[in-house]
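As you look at this complex, bear in mind that one protein chain is not there, while each of the others sits in place.
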Amino acid sequence: MPAASDLYQEQILDHYKHPKNKGPLPGATFSARDTNPLCGDEVAFHLKVDRSQRVSDVRFEGRGCAISQASASMLTTMLKGLPLSEAEALGDDALVKKLGISLSAVRLNCALLPLHVMRLAVREKKAAST
Amino acid sequence: MPAASDLYQEQILDHYKHPKNKGPLPGATFSARDTNPLCGDEVAFHLKVDRSQRVSDVRFEGRGCAISQASASMLTTMLKGLPLSEAEALGDDALVKKLGISLSAVRLNCALLPLHVMRLAVREKKAAST
Amino acid sequence: MAKPAKMLLNVPAIKADFPILQRKVRDRRLVYLDSAATSQKPKQVIDATTDFYSRYNANVHRAIYELGEEATREYEGAREKVAAFIGAKSPNEIVFTKSTTESLNLVAYGYGLKGKLQKGDEILGTVMEHHSNHVPWHFVKDHKGAVLKYVDVSDDGTLKMEQYDELLTKRTKIVTVALCSNVLGTINPVKEIAKRAHEVGAVCVVDAAQAAPHMPIDVQDLDADFLAFSGHKMLGPTGIGILHGKPEALEATEPLLGGGEMIREVHLGRASWNDVPYRFEGGTPNIAGAIGLGAAVDYLTNLGMESVRAHEMEITQYALDKIGRINGVTTYGPKDVKKKAGVLAFTIDNAHPHDVASILDVEGICIRSGHHCAQPLMERYDLPATARASFYVYNDLEDVDVLAAGIKKVQEVFA
Partner (left out) sequence: MAKPAKMLLNVPAIKADFPILQRKVRDRRLVYLDSAATSQKPKQVIDATTDFYSRYNANVHRAIYELGEEATREYEGAREKVAAFIGAKSPNEIVFTKSTTESLNLVAYGYGLKGKLQKGDEILGTVMEHHSNHVPWHFVKDHKGAVLKYVDVSDDGTLKMEQYDELLTKRTKIVTVALCSNVLGTINPVKEIAKRAHEVGAVCVVDAAQAAPHMPIDVQDLDADFLAFSGHKMLGPTGIGILHGKPEALEATEPLLGGGEMIREVHLGRASWNDVPYRFEGGTPNIAGAIGLGAAVDYLTNLGMESVRAHEMEITQYALDKIGRINGVTTYGPKDVKKKAGVLAFTIDNAHPHDVASILDVEGICIRSGHHCAQPLMERYDLPATARASFYVYNDLEDVDVLAAGIKKVQEVFA
């Protein structure tokens, strides 16, 4: 188990207090929203994809703990400019590594919620269009 | 706990092997049948009551263990000639005393099933006629 | 705040009975403040289940051998203890289930979905119920066409009783309410609620999951028709729940689980039921759980439920004073401890409850964070989540001090 200072590192707190890319995204290509049923944390993810199938813009909305919201903020920075295929393929590990903290099972759910919602957004749209 | 010889005394075995007053009773005033849901033992009781409200005849039918069947047989001998009111009021203790053995909770159910059915017979008929 | 010199209960002696409280978490004393989720267990309870498994483990009711008779005696003995604990007239009013949740579902299915309710009949709940007293009634709506209505809570955390009077009509067949809220701590006026329900011919179902462990309950005085609670929240084992029902209420209820034990006769395609309460105990029950619950009831009875309640009032008062007055901390629910059980929901400005819990965890403090299985209540107050500390017989004022110090740490991190 990490100490509080391990869990709430400067970087996490910074993203939490000053989130990047937070807000609605009019004209988004993909959008989804989900909650963590265990705790009620809520994240919505919006992606805009350009003609070359790159993520041209990305936003999140949500409310929840520092871990989930910082994770969402950091995820947006990882996604911007990525080919959609790479965005889709982004693994749990990559995000956890970026967060740079060791997480217990329950808090891991917080951290991964944004990634889950991002994948949901892409998958549901695709399913609808096929 | 009693030893086997305590539980299966001569008297019990005798009533079991040679039951008194066993069989149907045409023209019975009261009749009921019930089973012990825990074990499936089954007893039916029939009573004939004369004008002076005395038990003039009594029979039982049934299948089950030595305890329940011996108890039914002994109960018939206790009832014959009794005023109905006394038959109805016959307590558990009286029957258990007559059996003359000490019984565990489960086996007590076996022993008391006939008494329960006898009471049922009288009560149901009365309920129906009021 | 002045700390009273001596508490009502002998907490050091009580703590010594709970093996887990000897445990250290990261070299710190374990400060367990999550008894509303589940309580810790004294060695008396642990030993009772071990003793069952080691000495007289057998299936109950039908065995004709000594082990089985001993098991049956102890299992039924636990039923008698529970009956006495809540003032039931007979052990036959006590049904063993696996949880409050099963108990409430038993009533929703057995009295509602499979029972007496007709399309259009109304079920009146409240906004402050636990999910376990919401979702079962949804089933009755979905499958029977019942209509659900809800009494709102005021900002102070009490039920809007005047709204209750408005919503309660001849169409109301079931009124269901928590005796004590697991978030706000509010103790609801259930005796009054049951009385008014009876006046319109409705039955009253009480969720006592947060009440039975913490205050004296007298079902004769309350006069509700059904009352549900859980063993694991009152020092007992997991997997054992209780449903109390008035005899006529239980007689009017269909069984939930069909199977062994609960039948009188089974034939192909049809069956008749065993007597109440066995009718509701289909399958091999949690025998060890019931026996452990019996030991828990003994333990609580020994402390005295009046003393348990007084002890918790003292801690709650101290916590309201000490935590409630920290700048940047908001507490929820009644502020008057006479109307509040030992449950303290709170939030800290700029810190999400999950983060609060994580930071307190590092200090060895166990609290809960989230929606506490009461989403409709959280929506009502427009809160995504709260932190919650809850108190029991093994807590003392020092635990509150440790919590207060932890909260200061949280505030430093999120300053």
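Just so it is clear, A, B and C label the chains in written order, and each chain counts residues from 1 on its own.
Methods note: a contact is a pair of C-beta atoms (placed from the backbone, for glycine too) under 8 Å apart; a residue touches a chain by one contact, two chains touch by 3 or more.
If you're wondering where the values come from, they're calculated on a predicted model, not measured in any experiment.
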{"item": "Left-out chain, listing which of the shown chains it touches", "value": "A, B, C"}
{"item": "Among C:M7, C:V206, C:C366 or C:L403, residue touching the chain not depicted", "value": "C:C366"}
{"item": "Absent-chain contact - pick from C:H134, C:H214, C:K246 or C:H311", "value": "C:H134"}
{"item": "Touch with the omitted chain, as defined above, among C:I64, C:A84 or C:A405", "value": "C:I64"}
{"item": "Missing-chain contacts mapped onto subunit B", "value": "1-4, 7-8, 13, 38-42, 63-69, 107, 110"}
{"item": "Touching residues on subunit A - with respect to the absent chain", "value": "1, 35, 37-39, 104-107"}
{"item": "Touch list for subunit C against the chain that is not drawn", "value": "19-20, 23, 25-26, 30, 32, 34, 37-38, 40-41, 45-46, 49-50, 53-59, 62-68, 98-102, 104-105, 108, 114, 127, 130-132, 134-136, 138-139, 141, 143, 148, 150, 230, 232, 237-241, 256-263, 265-271, 282-289, 354, 357-358, 360-361, 365-370, 373, 375-376, 379"}
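In this text, only the chains that are shown with their structure count from here on.
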{"item": "Approximate Å spacing (C-alpha centroids) for the pair subunit B, subunit C", "value": "46"}
{"item": "Whole-Å separation of chain centres (CA-atom averages), subunit A against subunit C", "value": "37"}
